[in-house]
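I have a structure I would like to understand better, so I am pasting it below and will then ask my questions one at a time.
Only a single protein chain was left out; the remaining protein chains are all shown in position.
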Amino acid sequence: MKIKEMLLLAAAGLGLIGCGKPGGDANTLLIGEYVSLSGNTATFGQSMRNAIDIAVDEVNGGGGLLGCQIKLIVEDDQSKPEQAVTAVLKLIQRDRVTAILGEVTSSCSIAAAPICQQNRIPMVSPSSTSPELTRKGDYIFRTCFIDPFQGAAMARFASQSLKAKTAAVFTDRKQDYSVGLAQFFKQTFQETGGKIVADEAYQSDDSEFRPQLTAIRAAKPEVIFVPGYYTQCVLIAKQARELGLTQPFLGGDGWDSDVTLKSGGKAVEPCYFSNHYSPEDPRPEVQAFVEKYRKRFGVTPDALAVTGYDGAHVLFDAIRRANSTDGAAIRDALAQTRDFKGVSSRITIDANRNASKELVVLKIEDGKFKFVESVKP
Amino acid sequence: MSALLEIQGVGMEFGGLKAVEGLDLEVAEGELVGLIGPNGAGKTTVFNVITGVYRPTRGRICFAGERIDGMAPHLISRRGIARTFQNIRLFKNLSALDNVVLGFNRSARQDVLGSMLLTAKHWRRQAGILKRSHELLDKLGLGLAEGRSSMELPYGEQRKLEIARALATQPRLLLLDEPAAGMNLAEKRELTGLIERLRREFNLTILVIEHDMKMVMSICPRIVVLDHGQKIAGGTPDEIQRHEQVIEAYLGEKAPSA
Amino acid sequence: MESFLQQILQGLKLGGIYALIALGYTMVYGVLRLINFAHGDVFMLGAMLSIYFARWTGFGNQPSWLGLGATLLFAMAVCGAIGGVIERVAYRPLRNAPRLSLLIAAIGVSLLIENVGQLRQVFGPTPQPFPALIQTKTVAQWGSLTVSNVEILVLLVALGLMAGLHVFVHHTRFGLAMRAVAHDHQTAGLMGIPAGKVIFGTFVLGSALAGAAGVLWGLSYPVINPMTGFVPGIKAFVAAVLGGVGSIPGALLGGFLIGEAESLTAFYLSSTYKDAIAFVILILVLLARPTGLLGRKEVEKV
Partner (left out) sequence: MKVFWQNNMALLVVLLVVAAAGFGFQRHLDPYYYKILVDVGIAIILVVSLNLINGITGQFSLGHAGFMAVGAYASAALSVLAAGPWLNGLALGGAQKMVVEFVALGVIVIVGGVAAALAGFVVGMPALRLRGDYLAIATLGFGEIIRIVFQNTEQLGGARGISIPPPRSDFTGVYVCAVLCVAFIWRLVHSVKGKSFFAIREDEFAAATVGIDTTKYKVIAFVLGSFFAGVAGALFAHSATGYITPAQFDAVKSIELVVMVVLGGLGSISGSIIAAAALTLLPEILRGFAEYRLVVYSLLLVLVMLTRPQGLMGMKEIKLPWHRQPYQHKPVA
């Protein structure tokens, strides 16, 4: 009796999930997107999702792709790698999507990548920078630069452009992204003759950074490299200034956000960080995107929005060139992406399925992001 | 042959409050001793000290020639002292049978692995304990109640079940803390008979705290009186009834209900 | 020496806020034996709603004492109300349920607040800047040791509120009733104390303090998102337990100790293992004093 009830319950549960109708009709092209809409990295996921929405609307407004309208199916992964796997399986198995976009964080992308690989569904991650990701297989691509490039670029910028001899590093030990950037920054900075005088750490959930900053102050570095996300970087900058640290900050693309300017105020100046684009860049494609994004969402697009937008367009472009919804064909087209004109820069996919693209160094000055220089791959 | 239980100069203090002071008490094998005194006299504290709930602040307690003060409660139980509680403390959500089975715990020297794999040896042992538990429950007239959870049982049966659980540990000394509390006259009479019977059948030595003077006087050949943590008298029921200090101690509170 | 004092000062400020949050935990625990998991989220709401309040009234644009006072009062009132509603809707029906069920209801409420908060239509997941209700200034400087007005303010408001609470608990009828309920639910009921009302009042009071803590947090760490409450909530909970859950001076002591422990370990021992070391200290303290520093030892009634 009880068992029967239980089985009925379970069956009802599975039946409910079974409602989703797999595949699309002839006039729609299904693209899957898995992203963190809840959990700790929801703020990043939101940016990426917004930008991809714009990209899809553009393509659909311009007549669609391969004669079809793109239908984007977005699944939330709660910022958890194990949930990312489930979300991707659902997109592939239930919805039968043609290709997949996502995720922001490397840990979620790395967890989900093998699923795409096994099912021969091309996956493009717009912003996961861990080198590990694209080693998961030949269907896995990314359209952003990787940790070593970014970390090394900032180290060279510190020693060559800023002529810094000493640096402090302040790492978010909970974020793979931050740990990766810090490692390559330290390596390169030391190779170019610099010295790391302080190496401190925090965890993403922290709010009080003064103890570590006091230690950094005592080491008297010329620059402070903070490879974190803006959610903490703003607080770090504010507290550092309160403690009388006047050195410039260096950072990665995690600094790029309206939040940095709005909440950081004078405290985040001067700061130099590597990024995918400069919102000041006069190129029309940049200005068009920035304006569209501002109009729709009320804020300046951040790094994750820009990479999301470019990632989506690189994928759509590859599908167009492949002229097919076949996974292998799209994969080959993706691999042959050369000098794609993205908002961030020209994007070329290299032999390791990583994007070879320019990086820009921005400076925060007068409440704005100013272009300083660009670094070629 | 020395006494089964020897308490020498035991004192128990709680942050300056002396609950028991310089208590000497001997209970010989096979005796049935009553422990009485007004509320707050420290009777239950004596039980708690004997069963290892508290480590006495001074003095020594020997059981069967072995010092047990300061020993962990479960070790004292395994040496042969069992008890019941003033406010019944059964395992409420477990069945009556399970409560008794737990008393047999000590004799079931089986390992965790055996029970997980359900080995033949384990199965046999388990059957043996169940058989003895059934028998014990029958003996106390609880046979029909065994499948019910202990908190559903009527009050009188809960009291008896607690005694059954204590007996299952195969004690030599049984400490009963107000076994007749809350019982009606008929139940009390039955209990009196039960205590007598069990004592003979299980070869028990019993120390009993009881407020019902009539009952204590009728069943206990020897009575010890506590007041303010000190022993003020000891002797046969007749001697106690005439003892001046005892009468005084009780008048200070209320007349003994006899 | 200056660095040492600097760490002590940071620890005091952080500890003051932890203590304010911990008070809510400890008071509710006292009357209900419930770890109110949603408390950290009420704290977050205090900070978050203050942002909207300051924006709406314009207090955020122009630093002023009036603005600060008004925002603080607003946060306390609104959080008190929220706390009351949560108690009525989610906890009261479970008054006689097992304690852990109440805990799960609290976790559910906590998740609900966080998830609703993350919706685009509500707060959205993006961190929002907390307005500068007062201008941050360095008010004292000895060598490299700097003291800012925000730090002084946070400490003063936290201590003031705690002193107020102390007076309230020890010198009002409601406070007496609260202590009676905390001491023994049933007896208090028999003595004619309306336990239901007292519990409700305690929730309102504790939540109001969390609201105030939210504003102080916003002033010190001016970036707020819907998940902001989780970590300070857990830390304050730890502080309450460390001090001896149920004890108001314990919450105070626990809060300051956690604040100092975090601050000093990060500076002197290891920033990498800071949280781990803080937890090791906590566990060692608990092993030495299994009911917290100022917790009442529950004497087993046999």
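By written order: A, B and C. Residues from 1 in each chain.
Just so it is clear, contacts are C-beta pairs under 8 Å (C-beta built on N, C-alpha and C of every residue); 3 or more make two chains touch, one makes a residue touch a chain.
As the structure is a prediction and not an experimental result, all values here were calculated from the model.
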Among the chains included here, which ones are touched by the excluded chain in the whole complex?
A, B, C
Residue touching the undisplayed chain, where the options are C:Y52, C:W65, C:F168 or C:F279:
C:F279
Taking the full complex into account, find the residue in A:L30, A:V97 or A:I110 that is in contact with the omitted chain.
A:I110
Given C:L5, C:L103 or C:I134, the residue that touches the chain left out of view is C:L103
Of A:R173, A:K262, A:K292 or A:R320, the one touching the omitted chain in the full complex:
A:R173
For subunit A, which residues touch the unseen chain?
2-3, 6, 10, 13-14, 16-17, 19-20, 37-38, 74-76, 78, 80-83, 85-86, 89-90, 92-94, 106-107, 110-112, 114-115, 119, 130, 132, 173-176, 178-180
In the full complex, which bits of subunit C touch the chain not displayed? Write them out.
29, 35, 90, 93-94, 97-98, 100-101, 103-105, 107-109, 111-112, 114-116, 119-120, 234, 237-238, 241-242, 245, 272-273, 275-276, 279-280, 282-283, 286-287, 290-292, 300, 302
Chain not shown, touching residues in subunit B:
51-53, 72-74, 77-78, 82-83, 85, 89-95, 97-98, 101-106, 108, 110, 112, 115-120, 122-127, 129-130, 134, 143-148, 165-166, 168-169
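To be clear about the criterion, only the chains that are shown with their structure count from here on.
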Where the centre means the average of the CA atoms, what chain is farthest from subunit C?
B
How many angstrom between the C-alpha centroids of subunit C and subunit B?
48
Centroid of subunit A to centroid of subunit C, CA atoms only: how many Å?
35
Contacts with two or more other chains, residues of subunit C listed in rising order:
none
Residue positions on subunit C within touch of subunit A in the complex are 3, 6-7, 10, 14, 115, 118, 120, 124-130, 136, 138, 144, 146, 148, 217, 220-223, 225, 227, 230-232, 262-264, 266-267, 271-272, 274-275
Residues on subunit A engaged by subunit C in the complex (per definition of touch)
37-38, 40, 42-43, 45-46, 173, 200-203, 205-208, 210-212, 214-215, 217-218, 230-231, 234-235, 238, 242-244, 257, 259, 262-263, 299
